[in-house]
Each structure stands twice: as structure tokens, then as C-alpha cells.
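The complex appears here without one of its protein chains, the remainder shown in place.
By letter and in written order, the chains are A, B and C; residue numbering begins at 1 in each of them.
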Amino acid sequence: MSTTAPTPSPAPAPSPVTLALSSAPGQPEPTPALAQLYRGFEQELLVPLWTEIGDLMPPHPRSKASPHCWRWERLLALAAQAGELVPVGRGGERRAIALANPSLGGRPYATPTLWAAIQYLMPGENAPEHRHSQHAFRFVLEGEGVWTVVGGDAVRMSRGDFLPQAGWNWHAHHNAATQPMAWLDGLDIPFAVHTESQFFEFGRHQLSAAEQATPTRSRAERLWGHPGLRPVSQPEPQPASPLLAYRWADTDRALADQLALEAEGHPGTLSPGHAAVRFTNPTNGRDVLPTLRTEMHRLRAGAATRRWREVGSSVYQVFEGGGRVTVGDTAWTVARGDLVVVPSWVPFHAQADDTTGMDLFRFGDAPIYEALHLQRTAVDA
Amino acid sequence: MSTTAPTPSPAPAPSPVTLALSSAPGQPEPTPALAQLYRGFEQELLVPLWTEIGDLMPPHPRSKASPHCWRWERLLALAAQAGELVPVGRGGERRAIALANPSLGGRPYATPTLWAAIQYLMPGENAPEHRHSQHAFRFVLEGEGVWTVVGGDAVRMSRGDFLPQAGWNWHAHHNAATQPMAWLDGLDIPFAVHTESQFFEFGRHQLSAAEQATPTRSRAERLWGHPGLRPVSQPEPQPASPLLAYRWADTDRALADQLALEAEGHPGTLSPGHAAVRFTNPTNGRDVLPTLRTEMHRLRAGAATRRWREVGSSVYQVFEGGGRVTVGDTAWTVARGDLVVVPSWVPFHAQADDTTGMDLFRFGDAPIYEALHLQRTAVDA
Amino acid sequence: MSTTAPTPSPAPAPSPVTLALSSAPGQPEPTPALAQLYRGFEQELLVPLWTEIGDLMPPHPRSKASPHCWRWERLLALAAQAGELVPVGRGGERRAIALANPSLGGRPYATPTLWAAIQYLMPGENAPEHRHSQHAFRFVLEGEGVWTVVGGDAVRMSRGDFLPQAGWNWHAHHNAATQPMAWLDGLDIPFAVHTESQFFEFGRHQLSAAEQATPTRSRAERLWGHPGLRPVSQPEPQPASPLLAYRWADTDRALADQLALEAEGHPGTLSPGHAAVRFTNPTNGRDVLPTLRTEMHRLRAGAATRRWREVGSSVYQVFEGGGRVTVGDTAWTVARGDLVVVPSWVPFHAQADDTTGMDLFRFGDAPIYEALHLQRTAVDA
Partner (left out) sequence: MSTTAPTPSPAPAPSPVTLALSSAPGQPEPTPALAQLYRGFEQELLVPLWTEIGDLMPPHPRSKASPHCWRWERLLALAAQAGELVPVGRGGERRAIALANPSLGGRPYATPTLWAAIQYLMPGENAPEHRHSQHAFRFVLEGEGVWTVVGGDAVRMSRGDFLPQAGWNWHAHHNAATQPMAWLDGLDIPFAVHTESQFFEFGRHQLSAAEQATPTRSRAERLWGHPGLRPVSQPEPQPASPLLAYRWADTDRALADQLALEAEGHPGTLSPGHAAVRFTNPTNGRDVLPTLRTEMHRLRAGAATRRWREVGSSVYQVFEGGGRVTVGDTAWTVARGDLVVVPSWVPFHAQADDTTGMDLFRFGDAPIYEALHLQRTAVDA
């Protein structure tokens, strides 16, 4: 440990601060004295607001991230190759391959706050137990045969299922089937990186045989999966959902019910032809995870969402059907499995195919902004 | 707007993703096939978890920021030079000079979430009205003569005063005295940059004469500045404090009371010889701003804080007296006005001078972590 | 309107206050002067604490209500007679017959806060639309064929179903079957009487044909009856549940799941052999109604509850099976439909029959005490 006296100032090393004179409007007139002042700022590790304000404090969010679309067939093909080449085990932890937004410097960030990856597990493989403070979920586009074991409770994964994974719970995966299986992993990793709030621990290398079971329903579902019914033995509100699987049969029926209600002339849909449900924590009615909002949207054939923008970012995955998704000035024709990212304050619009309709899974970071009173939404049309 | 078909994949531009083979433990064996797979990842804008996990998901926060100390006398001298050379006005908005953490790439970030700047206003100057979604405050190390006008309410600034400035309130400053005045500005700008949640608007160029008044007490203080008393005309809880000034006389007395209680054998201090008060929002008892925690600490002569670490970062400014501050492995002898940053999960310790004691103003980002259930604290000793 | 001057004191009428001298320990010595003072108290409508404190401020709650058991077969027989003799219509509003606790002066109060009644509707009858601020629910012991229409939404009633009815919603009932039907009505009427917070309005005499529909599932269930799934179109928390029916199939399965988990060695039951679920508001995870807690309990054959007491009162109804219920010093052998009241702070214990087990519906006033930080529970064994 070193102790330094109050003066003279330390720092003989080259300063990371670099300030350039500018003749732009609103900037002070470039003079030798100003140049000298800027050298002083650099030496003392100071940066003036007046050279930075446009970037730091824009009139509205101007995301560094770009709208982008990843094609599921390409992801799946690469993941399958990784299945052959890259073992799963302690250290690497997971065969997960993350979307890297083209404007975020090659980092594995779908958006500045969100991580989205395809995870791939070969028949008989085990992904070892660990836990982390980052909140996570799995969403299953297709396939079956993998169980996620959370705190010793084996949770089946099948097409359309949504599995939240609150931070700091022990978890592992095992593939009990004869086919590989892939799914979407969503986490708040980039947010945790920026806010430097990460904790991680390795768990056991091998779960017990009992934990490697393959039950149809997890214990969590048997306790918490009944609509509006709370086990009295566990009454306290919890920050994240204790319900470890939201099954497709329920989600599908909820969406179908909304569209049927609309057809009968009753409220229920978000806008005409657009049904949507949010996965919630049954102990408090809020988002399923403290940092992540997760929803399933269904567009009737030919229907469209409203066009809106909001603070914070989202990732959409086409679950079924297809159509056209527009983010800002870019549009894509999308099909099953394709993934699209929507940066902060960039308008989003989706139009379902005229014959198939479109089901869209969505996750985003809205709970962060709502908790901090920073949320804003603007519906353009 | 361009529409692309689902295949073939777009992106002929060079990929920002770069993946290198590695023989490090836990990495898959470098082979031509793996190299080819990595090229595929790069082309599709994908990054595997197994090459990144140590960096993304460390066992505990490893801040990119460094502990650092800025000397007030140097800041003040440079700010005074800027007072001569850099006009204050629309566009640059404020003569504010920000601390740039030496490990954050020259960006004006004291920590990954916090902005800290010295603001300087010459006699007779006006800083024009604007508003922004970022939450802000002023803390006055010394001097007087400036009024901050918030929504038309002129708030006096004097040594020791703390002025919160909740996001999206119109505000301006004017120096009604014959001397320059400097103070500390704290904001959540870096957090807003990372989460892309910024809104900003210009206000009027010139306030009315009535708004340029110089009252001793603001209207906000007359409404909200009475202990435990809420104006019935404004009963709803508000996300940020409607009390626009916390006066030094109150803060000083609260700290003195805690130390006196301790001397009489009663609880009150945080640890022996260490008094502390938090600035709170009287409408809900929580932190004064949704994203920022602000506190004043007092160490009796010769006393020390406990040594602790916590998720999230802080900035300390010596208000009075001096002593020795240790952050991680670095220690500084500090005096009035000096500023020290404490990165996430780096231990902090302060020891007051044996004769003067030490008063420390502190601000940090703890409300963000608490709102999202991500907070952790460890007291080392 | 009359205006009186400050003196002399008014009140020539006989005072309702009557104070007697007493030689009991702790009472002031009876003297002529004391008698004169007491006459002064009476004249001025004053009562001293010292003569009343034992009654007003006992060491723990001593309920005015008595434990009591009502037999379903007797209630049903009388209700059936009322079905022949008493028409249902505007003014009387409902053919509801309330339990009158034997110690509450003949008032229709099951306990000092709770109303419990058997309601009876003949084939083809309509109970007219009204609304009231009191919170209500229906619980169906047996039968089917009645629909409750809440805000135009027809909700089927069948054995085992629980239908909450938040205050100030329009509602009516109609019997679409060829048999009479009876069910349990629970409300917070006595609490509303004591706190003088009642509002009531008549609605339409006749619902539309569409509203008299007999759907299997209500619109409310189609929107809100999916576990953990919230319709995004209706995201705000609501003080009472928007889910208008909790179906027996769900409740039964949740209870069976808890006992099965217990049998497999996992947590879930409240105590050995005792499963319990609480009906909750899916928008906030709390009790289904702001003033009423409602639960279904299941005792495995031969199992018993713990013996406990709590602040506030409850009413239990045997839904299936039977056993022995003990309240304070009184015990009853109970069978399907029987109702038992448990006054505040009187111990409750239930023991299921060795062959049938026992399902118990319970409602109580616990949310009142929890909201006001007045709850206490003591488990005796």
C-alpha cells in the first residue's frame, strides 16, 4: 500500500484523457490559452462538459446498438457444428453462442443490456452446476429431452416452454434424449457488466441420480403452477418467480382466448389482432425476474402491431409463423426462430403473414427502467 | 427502408467479431475445424460463452474503474482558468469539468455509473435553463452567492448545502454575488449512457426577474423543510424529493447529535466515532433520488470507519478536516475538497486526523442495486 | 341548523353515560365527592379510563363472539323453505340467510367482522343487479346451474368453485337450471358496519339476454385464469382480483400436489398431512380481496392441523369428508357443509376422520390486521 501526500499531484503516466480544440458552434474559441487549459485538464484527468454534452445528454436516446436480424437456420447449423467440436464442461460451463450486436464492438451483447444466446446440448451431455447473480431464462423454440435442474428440482424443457432462472440459484442441464437440443438463453449479462454487480460460483460436478430425474412436472410447478393459488406454506413475496416453468399449453391458450374475446367483441387484446401475455411472478404480480420482462405475442394472420418506441431494448424471436418486422428504418421478412433486436427508442413494428399469423417471444429490460422511474413509451401509430 | 429476404444471410461488411483459438485450460482444442467454426461465428455475429465467461461472469465484481484521488486545489485552479476562458451559454450549457477515471478510457466518468464535476460560475453569470432525465444534485464545498432556479423556485446555495435535482425538472443557475463560486455536481450520466435512457430539452434563455430572486429560503423549503410535516395540499408520494435544499445547519446538527448520543452511551452512530446521515425523500423515506444515494459522514478526531465493500460505486469529497482514505490497496492523505472514487466491490476505509476529525460527503448508486435486488455488502472489519 | 354559544353547556336530556362507584381493587375509594365527580362526568358525556380499562384493554383479545357450529342440513332445509315462501327481488335483493353468532346480540354477524350466509336460488329465478362497497365472495358446496353476472360477465358456479366479488362491482345471479341451488356467501359486512364505510346502489332490474348467457368459462377466466400469465393489455396492479372464478379442478389438483410432494419427501404442506392453498389476486400476489383471506385446506385421512390462535376471526366450512374440529374448549364432529366460527385469539384445531380425510374451506379477516400491522399468530403445538 502506498501513501501519497496531498501535493504534488501524482500521475506521471500518459493521461487517457485527450481533448481537442474545436471551432464548432457552442465551443469556446480555440486559443493558446485554451489549449493550455485543456492540457491541464488532461493532466488532472478532467473532461469538460461543453465538449461532450451532445453525446452524453442527447435529446432522446440514440442507441449505440443497431437493429439486426439473426437467422435461426444459420445459428442452429453453427451450434450443431459446435456440438461436434466443443465439449461442455467445467470452465467453459455452457455451449452457448451469443448474439453480438454489429455496433457494439464485437462484444457478445445483443443490446447494451441484454444477452441472447443459442445453447446446444448433445444427447447424454451434462452442463455442470453453477450459480450467478445474473438473472436468466430459457425459451424453447423446438425440441425436447433436456431437463434444467434448479436447486435439485428437475424441470422439463419442451417446445414453447419458458423457464425463468432467478439470480443465485444453483442450476445444471442434462440431455436425457437421443437427439441434440437447442434453446434460447436470455440474461442481463451486459447490464451486470456495466453496473459491475456480478457474482459467480461453481457447483457440484455431478448431480445425484435423483436430481437427474425426468419428471413431466417439476416440484415448482406442482407448488406454484395453479392459477391464483398460493401454497400457504410459502406465503412471502419473493423478488423473482418461484414458478420454474411456464408451459406452452397455458401460453397458447391464453393467447387464443384473447383473440377469441376480441372476435366476440370484448376487450383483451393489446390492439386489434394483437394478443400478448406477460410472464409474471405469482408472488407479487410483477415481472418474472427483477431485471427482465418476458412476453409472448400473437398476431392474427394479416394483423400488425402498433408502431411504438420505448426506453430500453428488446429481443424478439419468431416462435411460429412469420411476417415482416421493422425496426427503425430496417425491415426483415422473418420466419420461425429468427431473432431481431430493437435498440432503445427505435420504433418497432411487426406485420404477420396473411396466412400463417405470427407468434413472437419477446424479452427486454423494462423492469430496470420502471424500478428507477426512467421508463417512457411513445406510440407512433 | 430496405426489406431483405430470409436467406441468404446479409452482412458482407467486415465483422466486428474477432475470435482467436486458445490453448488455455477450459478452451476447446485448437483445430482447423474449430478455426472454421470461429470464422462462421464471426460471419454471423456470434460470440461463444466459453471464450468470454471469465471476463463476463467473474466470481465477484472486478471493476474496470480504478481507485483515484483528485485534489481540490488543482480542480479549483483549473476551473478558475476556465472561468476566464470559457463562456457559459446555450449549447455548452454549463461550465462543468468532470472527473475522468484513469481506467475508463478518458471518458468523463468518475465510475462506470457516476458523473462528478466541479461547476464554476463567475459573478453575474447565468447558466441557461434546461432539463434532462438524468438525476442530479449540487453539493457546496465552499462559497455562496449562487441560486439554482428549479421550476421557477430560486434556491440559495451556501457552504455545506445539498441540493437534489430530480430528473426532468427545469433548472438554471445565476451568480448574484461579486465572487466566482464553485460546487460539486453529481449525476447518473454514465448509467444513463449505458442504459440509453437520456432525454434533454432546452428551456428559456432568460428567466424572469422574479425567478432571479435571491431568497434565503426557497418555496420548496417552506413547503417541505419541516421535520416530519407534510403539506396536506400535496400528499402523494413522489419518486424524488420535492425538498430542494438540505441546509448545512441541519446536517451539522444531526451529525453532532449522533456523536453526542454516543458519548452519552446511546445508539445512533454507525460505528464508534462514525456518525452518518442520509439525505432522503420526505414523501417516501427513501433515497433523495431514484438512482443516487447521498450521505454526510463525520468521523470524530482519530476515529475510523469500518472497512467494507459493496456492489456499486461511490465518490467521496472531504468537506472539513482531513485524514487518510484507503481504497483497495491505495491510500491518500486527504484534505478539504479532495475527491476519492471507490469502485464496485473495492474495500473502503477512512481514518480521521487526530486533531481535526473529518467530514465526508458521499454519493453513490446504491438505489439502483437495491431496486433490482442486486445489492450486497461485506464488512471486512 | 342551530348555533350554540360556548357556554353554558347544552344537554338537558338524560345522559347515556352511567357510572357506578366501586370498591374493587384499583378503583378510587367511593366517597360523596367521587360520586359528585361521576355525576359531572355523566353530565358532560365523559367516561374515565380507570373504570373501563380491563374491558377496553385486556391482556389479549377476549372475543365477544362464541365458537359455534351450524349444521348444513338444517341450514339447507330452512333455505329450501324460504325458497318456497320468500320471493327474490328488488328491496330484499337476495335470499340470503346469515349466521348469527350466539354471543353477538342476535345480529347477523358470524364474527365481529365477518358475514356468512347461505344463499338460495330457485330454478329460473333472478337476483337483481346491485353493487356495494363491501367485499364479497361465493363458495359453492354443491350443485350447479347458477351464473353470477359481474359487470356483464356471466360466471358459472359449480361445486368447489370460489368466486371473489370485489367491492363496487355490479353483479346479479340467475339460475338457469331446473333445480334450486345453494351456496355460501362471505362478506365483510360487520366490519363495514363498525367502520361505517358502506355504499350501495341498485342496478338494472333485468340484464340483457347476452348477459344471461351460460358459458363454461367467463371472460375474466379467459383473460386472467392462466398460471403466471398476465394480459399485457391490462397491466396495472389492482386492489382486488380480476379473476372471477377459481375452479375446483385447479384447487383440488394444487392440494393433491402438496400431499404428493410431502409423500415424496419434499416441502409443500403446511404441516404433516395438512395441505393448504390461498386464493390470491394475480395482479399483486396478495389476498384475493383487500379485507378477506380465503383458503382451502386438506387434511389427509387421520391427519391433524397444528393448534394455533391468531388475531382476527375465521369461518370454516367442511367441503368434503369430515372429522373433529375444536375451537377453544368446544369440539364438534363435523360433516360436509357444516360451518364453524373461530373468534379472535381462540385456538383452532382440526383432526380429519381416519378414513375420509377432510377438506375445509376457510375465510377470515387477516388482511385487515396485516395491512395495519396488528396481526399476531401463536402456534400452541
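Just a few scattered comments:
Note that contacts are C-beta pairs under 8 Å (C-beta built on N, C-alpha and C of every residue); 3 or more make two chains touch, one makes a residue touch a chain.
Please read these numbers as outputs of a predicted model, since none were measured by experiment.
One chain is not displayed; in the complete assembly it touches the shown chains B, C.
From the options C:197, C:214 or C:377, the residue with contact to the chain not on display is C:197.
Panel shows subunit B; residues 219, 222-235, 237, 241, 243, 246, 250-251, 253-254, 257-258, 260-261, 266-270, 276-285, 288, 295 of it touch the chain omitted from the view.
Against the chain not shown here, subunit C presents residues 1-7, 9, 11, 15-18, 25-28, 31, 33-34, 37, 40-41, 44-50, 52-53, 56-65, 68-71, 73-75, 78, 81-82, 84-87, 89-108, 112-113, 117, 132-134, 167, 189, 191-201, 239-240, 290-291, 311-313, 324, 326, 329-335, 338, 343-345, 365, 367-369, 371-374, 376.
One rule holds for everything that comes next: only the chains that are shown with their structure count from here on.
Shared numbers divided by all numbers used gives the overlap of an interface; between subunit A and subunit B this overlap exceeds half, so the copies present the same residues. Centroids built from CA atoms put subunit C at 52 Å from subunit B. We define each chain's centre as the mean of its Cα atoms; on that basis subunit A and subunit B are separated by 27 Å. The set of subunit B residues that touch two or more partner chains is empty.
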